[in-house]
Structures are given as C-alpha cells and as structure tokens.
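One structure coming up, written as structure tokens, with questions to follow.
Excluded from the complex is one protein chain; the other protein chains are retained at their positions.
The chains carry the letters A, B, C, D and E, assigned in the order they are written, with residues numbered from 1 in each.
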Amino acid sequence: MPIVELHVLEGYGPDEKRRLGEALTDAVRMVVPAAPEAITVMIHEMQEDDYYRGRSRRKPAPALPDPCELVRTYLEAMERRQIEAAKALLGDGFTMYFPGTGGMTKLEELLEWAAPRYRFVKKTYEGFDAAQTEGDASVVYCRGTLSGEWPDGTAFSGIRFVDRFEITDGRIVRQDVWNDIAETKAQA
Amino acid sequence: MPIVELHVLEGYGPDEKRRLGEALTDAVRMVVPAAPEAITVMIHEMQEDDYYRGRSRRKPAPALPDPCELVRTYLEAMERRQIEAAKALLGDGFTMYFPGTGGMTKLEELLEWAAPRYRFVKKTYEGFDAAQTEGDASVVYCRGTLSGEWPDGTAFSGIRFVDRFEITDGRIVRQDVWNDIAETKAQA
Amino acid sequence: MPIVELHVLEGYGPDEKRRLGEALTDAVRMVVPAAPEAITVMIHEMQEDDYYRGRSRRKPAPALPDPCELVRTYLEAMERRQIEAAKALLGDGFTMYFPGTGGMTKLEELLEWAAPRYRFVKKTYEGFDAAQTEGDASVVYCRGTLSGEWPDGTAFSGIRFVDRFEITDGRIVRQDVWNDIAETKAQA
Amino acid sequence: MPIVELHVLEGYGPDEKRRLGEALTDAVRMVVPAAPEAITVMIHEMQEDDYYRGRSRRKPAPALPDPCELVRTYLEAMERRQIEAAKALLGDGFTMYFPGTGGMTKLEELLEWAAPRYRFVKKTYEGFDAAQTEGDASVVYCRGTLSGEWPDGTAFSGIRFVDRFEITDGRIVRQDVWNDIAETKAQA
Amino acid sequence: MPIVELHVLEGYGPDEKRRLGEALTDAVRMVVPAAPEAITVMIHEMQEDDYYRGRSRRKPAPALPDPCELVRTYLEAMERRQIEAAKALLGDGFTMYFPGTGGMTKLEELLEWAAPRYRFVKKTYEGFDAAQTEGDASVVYCRGTLSGEWPDGTAFSGIRFVDRFEITDGRIVRQDVWNDIAETKAQA
Partner (left out) sequence: MPIVELHVLEGYGPDEKRRLGEALTDAVRMVVPAAPEAITVMIHEMQEDDYYRGRSRRKPAPALPDPCELVRTYLEAMERRQIEAAKALLGDGFTMYFPGTGGMTKLEELLEWAAPRYRFVKKTYEGFDAAQTEGDASVVYCRGTLSGEWPDGTAFSGIRFVDRFEITDGRIVRQDVWNDIAETKAQA
C-alpha cells in the first residue's frame, strides 16, 4: 500500500522527478516488503508564491546531478585520459585511494602510479549502487571487471574491481578503489 | 522545503519508522540539495479498516530487517566462527566471491579456502552504505580494515577491504569481497 | 491510480467504513476505468477536537443503515407476514405501487390486494443495486424471481420481478414493484 | 463535514470531473447523513511526471462514458428504429430479457417479438438511477411510462416500465425489461 | 514543526497569498512557540472544476483588502483633508469616538470638533496590529505620536495616540481614538 507524497518547490525537470520517484520508492522498499506495484509516489510541486517558511517565500535549489551519471562520466574521461574533463568533476579536497597507495590528491599522481602497472585498463560495468549518507555526501559504488594490457603487452581481462565514490555538492571528493590485480598477478 | 508524507498500514514499530524517516530524507537529499533541517517526513499510519485497495482491506507486511544490522550480525558470527548462526542468515542460492575464487556456496568452502591464507582475521569497520536495488534486493557495502595473523603467526593489520552483500526477503543471497591482502603480500 | 482520501469525524464502525470504502471505490470506477486493484481509499478519522467548521466543533451524525440490508429485512418481514416489523421500517408518506394498482399507503391494503392473486409468494434474489439520488433518498433495486401458489393451490415459480425502494433517513418511503405475473397468466 | 480528496492522473475534462465530484458526494451520502452543503470534494490532478507506481509513470485511461447518457442514447435510437446506431452501443455477448421472453441477443429478434404486440411504443422517463457493481459493470435503471398504439390502432399510455442495463467498457451488455403491458391488457 | 496547508479556490494573487501565508503562520505562533523557520505554509489552489461542495462548483470570492493598508489610506486622506476620498472608505453605520465625544457619524462633525483644538495634526506611526474578530469584522490598531500646531500656532509633537478601526466587507465601520492631548495640555 505505501503511498508517498512529496511536496517540493516547482523547478525540477521530468528526469529529476523520475529520480525522486525512484529514490522514494526504493527508500520505502528497504523497510516495507511491498511489491513495487503497490507503492505509489505523488510529487506535488508548489509554486513559489504558494509556499512560505518563516513567513518567507523560498527559491528552489537546483537539483544535484545524478551521482551515478557523474561517476560514469568521470570514469569514462579517465579511461580516455581526458584529464582536464575528469578534473572538472572533482571537488575541493579530492583524495583517492588505490590498492597499496596512500591518499593521492592529483590525477597526475595516479597516472604516474599506474604507469609501471599496466599500459591501459578498461572497465566493464556490472552495476552501480548509490546511497545518500547521513551527511551531505552521496556515495556511489561501481563494480565490474577490468581488462587491458600489462606493461609487457600481454592482455588481461575479467579482473574484479569495485570503486567507491563520495560526491558532495555535485563534485567527487573521494574515490576508493579495490581490485584483484595483485591477486591475479600472484596467481600467475 | 521538501516535505514527505508516507501513508502506511499500522504495524511498524518506532525503530522501523525511524528507518523509514531516515531513508525518505536521504532519498530526497540525493536529488534536492536541501539542508537536512529543511526536510520534513511525516508518517501517517492507517488502521486496517481505514484503508482499501480494490475494495479490500489489507494486512501490513512485517518490516524487513535493517540490512546493515543483518550484515553486521552475519560478519560477527563469521568472525567468531559461529557457522550455524551465520548460515541461518543466508537465503536460497547464496553465493560468495572472494579474491581469486569462483562462486562458493557453502561457508565450509570459505573456511577451507581461508585456512592456508590466515590464522584468523578481524574486521574494523569504517562504514556501512545501504541501498535498495530496482529489484527486490537491498545492497549493503561495508568497508574498513582487516587485522589478524598470517599462517606463520606474524600479525597484520590495516589492510583495506570492502564487502558487498545482496539481501532478499531478509536473507543474504550474495557476498562479494575485495581486499588488499594480495597487494600487501606482494609488497612484503 | 486513483487515490481517494476521506476525512470524516470519528465515530463510524468497521462495517460503516467498509461501506464507505466500497462506495467511494465504486464512485471512481463509474468514471475512471481503473482496475479495482489500482484504486486506493484512505479514511482519515478526525477526533472532535481536531475539527472545526465555522470556529465550532461538530458531532458526527450516526451512520445511515445499509439500504440493501434495510430492504432485505423489510422484504423478509413481508414474506413472513410480520406486518408490524415491516411497518417499523417505513417512513412518513410511505407509498407503494404494484402492477395495476394506484398508490397504496398501508401494508394492509397490499395484503387485501394480493389475497385474490396468490396464496403466498416467495422471492429468490438475483441481485441488489443501490444508488444515492441527488436528493436525500437512497434507491435500492432488488430483482429475482417469484415462486408461490396461485389461489387454486397450483404452484408457480421463476416469474421475474424487480422492486425499487426509496429510503430517506433510514426508512423506506416508496416501493415500486414490477413483475411478469400478468404476462405469465396471459401465457398460461 | 466529510471531505473527499481524489488524486487522479491529469486528462479528465470538466464534465468528467463533475461526474466524479457528484459520484463521490453521493457515495459518502449513502453512509453519512450529512447535508450536501457540508460535503466537499477536491480533485487533485497529477501530471504524468509527478506520479509513479512501481517506479513507473502511468498513462491515464480515457474516461468511461456517462452510463445514463449511454442508455438514453440507446433507447432513443431504438424508439426511432435506428437499429445500426443502437447496435453500435452494444458489447459482446449482449442479451436482453423482455416479459415472457428468454434471452434475445439480436435487436432484430426484439423487433420481431414486438411486432404483434404494439405498432409503436414511446417512453416517457421518470428517472434514471445508476450504480457501479463490484465487478466491471455499471448498472443503469430507467423507469417511466409507455405510450403507443396497440396493433389495432388504439392508443395506450401511462403503462409503467423499468429497464435495467449493464454496461461494461462503455458498451451495453445486458438489458432487462419489466412493464405492466400484460397487466394492462388483462384489466382491459 | 507545524505545517499548515490551505486549500482555496484559484483566484488569489501573489500579494493576497502572501497575506494568507503570513496570517496562517502568525495564527500558529500565537499558540505554538515554534521558531518561524520551523513553520511551513503550503497553499493549494483548486481550479473551479476540481472543487465541489454539495455537488456544486463554487466561485472564489474576491479577496478582502489588507485592513492595515485600508486604514493607512484612510488616515492619509484625513490628514490631507481629502474628505471625499476618506468617505469612500467608510461603510454603512460608520461611527467614530474621540476623547470626550459621543459617537460621531460624519467626517464633517469631526472637522468641526477638531477646529478649536488644533490647526492641524500629523501622525507618526509606530506600528499597526490587525486581528480578525469572531464576527465579520477585522480590527486594526495603529499607534504612534501626534505632531501639529495648537490653535495659537505653537507646535506640539510626541503626543501618544492609538486608533482602533473595525472593518467589515472592506469598509471602515467604526473608529475609536485615544490620545494624550488632554494630558499634555493639563501638564502644560
């Protein structure tokens, strides 16, 4: 049965409302085992002059970008070595952690670190999971397998990976990477 | 401003309502950059005789367990080698994937696999993230560091890990594990 | 999708709320071709001190009886010739119209009229239909077949009938009767 | 006091909303003896991108025709012997029952049956009552008096009738007719 | 927390809605000591064909003028001796009471009464307070200080005053005036 009603200031587009409709449905389903068909979401948009908080009208804040899309865009830019495009998606204090590294704050550091490890690497995605933290950050996990070439030119593929991203104010502020590269090499 | 109203059949306890209140707040915040203080959730419980779908009354389904709590309970049981308690939390078709393994379906397989790798291992948690998939499964990620003893008795600690769990109908049906054990060994 | 919410003063019982839930569902379905499963009714009961009209609290009016039940009770009393019980269900100005009669206002008139026509008659119901008029009256139609004995003692059965009742303030104020008795006799 | 709120997908016209407003008011009045003035109906139209069931947007189904209007149109067509126009309003499995007939499925059968009974007949309406069944069918009763000419050319009038119609998916699927023609002839 | 929702027929402008938003916020705050920031007002405008009372559509009544603005306009007209403009704002039965006068019903009476008392007088406003009575009248109090010239041409200023106005149907029907003129003269 659950019925969710969202009252929100006018100004969100169809895609943003779809994301709200899906996220609210999912939020209910994490607690209530209702079939999706039995969960209704209604979004009630309020015009600015129909809404008052503290006797004052408010402006709607622009929607945050879809965090999964943001991560996908970033990963594609990195895969193509479009470093400037990738940097544009990073927020202040961005830090990344790869297997065996400490925190790296510059994409150039990563490239340098990767150079002796593989000629190139491509991600095949198995899925994305997104969640909102208690704080301001959204979290995105993407997982799948890596393929590419070792420094000696031999190919590899099917190596499991998972990346975790924290996104604040529409920018990536943290990336954590785990994968089976070392395990694969150890078994080789 | 966003105000969320949830209409749901009576029968959920304070803790389950708190989970709903938090999940609905978080769902909104993934799209709308409102301060938490500006997001209100109201839960309207409906008595059974006040709600009709298709001219019929409905029974509320019991709440699903908190997936993070479920995972935490499972991981603690495994750490203490309480295999039966852990098994009770697994659903049909449970499969787990560890670095370098294919899918394993029995906890005993895991113990056998782990035996030559470490004497024991403990998890220190840095955080849990939970999300609902489009389907019936909830997903929980837990991450942190591993400590324990290698087979030769030397201690290790601070090895990053992340586990991903899929939970359906209140049971764990899949576990994926990534960590830096191989990387650590390779660097040693 | 349609979702109906009814706000009503506290004081109606489960059966009365079920009747409201069904009537509201049916009202929607007369216009919107939604599957019953897709129509939700929520009844929100208001306590007396939570509701103000014109700055004043109000008392809930006792529910009207189910008009179909009322008619059924009346017809059963008549069939058993429990005239006083039947009379107790009639309102001021009660008038009834049978095939070939003008308006009759007393049940005794009816008995007198029927005496030369049949020894007794029983109704087998095929169905009831109830509707609310624009005015205060509810209308109930009941239809089915008549069986009984003619004055000469021969049996009859399967004669179609339909009765229409108007009910105001929980009392029957008009009855119109149509049936195929004359047609049956003419064909005999 | 009762206040009814209907949430429905955008796409219904003023006349359809008026029918909903009236039907919902009437539904409440069949149970709660409130003065009409005290019953409020609010229709909240939802845009398609503001409504989600099972994470999906829905299309509004076109409104069903007003069943009383449909019946009136059918009866007028029949009175004018516009058989094709009348047929267009009939649904699959249409069956009609007149006094003394079994079920007839073709309008031509009816004309044949009526031919020896009257030259023509006209209906003067006293009222229509419409109700929704538990199933998909709406039911319409229309009642009044018949006038016309007997086969010998003599006129008749003032003969009571009632017709019951079942309408499914906007088409008439059943007609039941009762009247006092036989009674009138018997008394003549 | 308090959240106020107002459902009202479409037809009120932004300024009228702002007045509603403020008045509803203030109404809550007179009872509930919530910070203004914690009080939300949502105005839901209903189109005419989405609202039914007693099965009928209704027309929205034009908004009443802001009573404080009305009083301010009246007082300014009086100060400038624009008697006709002031009269246009008075309703039937208008009566005014000044210190030591009985009820006066014509503005000319007031001018005559004032003539021997001061050459002219100006109001400096410290504030307006408006309230709705249980009946149809709104009440406005305005207070501040008077300055002007005595009949002998000497100036005065800083004399406290308060005026109370009753406004019905957008017209002033009563004015009560208190001030310290007599006290000031007595002390002089």
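By our rule, contacts are C-beta pairs under 8 Å (C-beta built on N, C-alpha and C of every residue); 3 or more make two chains touch, one makes a residue touch a chain.
A quick note: this is a predicted structure, and the numbers were derived from the prediction, not measured.
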Touching partners, among the displayed chains, of the absent chain: B, C, D, E
Omitted-chain contact residue, chosen from B:I43, B:A61, B:V173 or B:A186: B:I43
Omitted-chain contact residue, chosen from E:V28, E:A86, E:L110 or E:I172: E:V28
Interface residues of subunit C (partner: the chain not displayed): 7, 44, 46, 49-55, 57
Hidden partner chain, residues of subunit E it touches: 1-9, 12, 16, 19-20, 22-24, 26-34, 38, 46, 51, 53, 58, 60-64, 67, 97, 99-100, 129-134, 136, 138-139, 141, 143, 160-162, 164, 169, 176, 178-187
Interface with the unshown chain - residue positions in subunit D: 1, 3, 40, 42
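In this section, only the chains that are shown with their structure count from here on.
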Set of chains adjacent to subunit D and to subunit E: A
Interface copy of D-E among A-D, A-C or B-E, judged by whether over half of the contact pairs recur: A-D
Rotation in the CA alignment of subunit C with subunit D, degrees, nearest 5: 180
Approximate Å spacing (C-alpha centroids) for the pair subunit A, subunit B: 19
Chain centre separation in whole Å, for subunit E relative to subunit A (CA means): 57
Shared-contact residues (touching 2 or more other chains) in subunit E: 40, 42, 44, 55
Touch-based graph of the chains, sorted into line, ring, star, complete or other: other
Chains grouped in pairs wherever the two touch, ordered by label: A-B, A-C, A-D, A-E, B-C, B-E, C-D, D-E
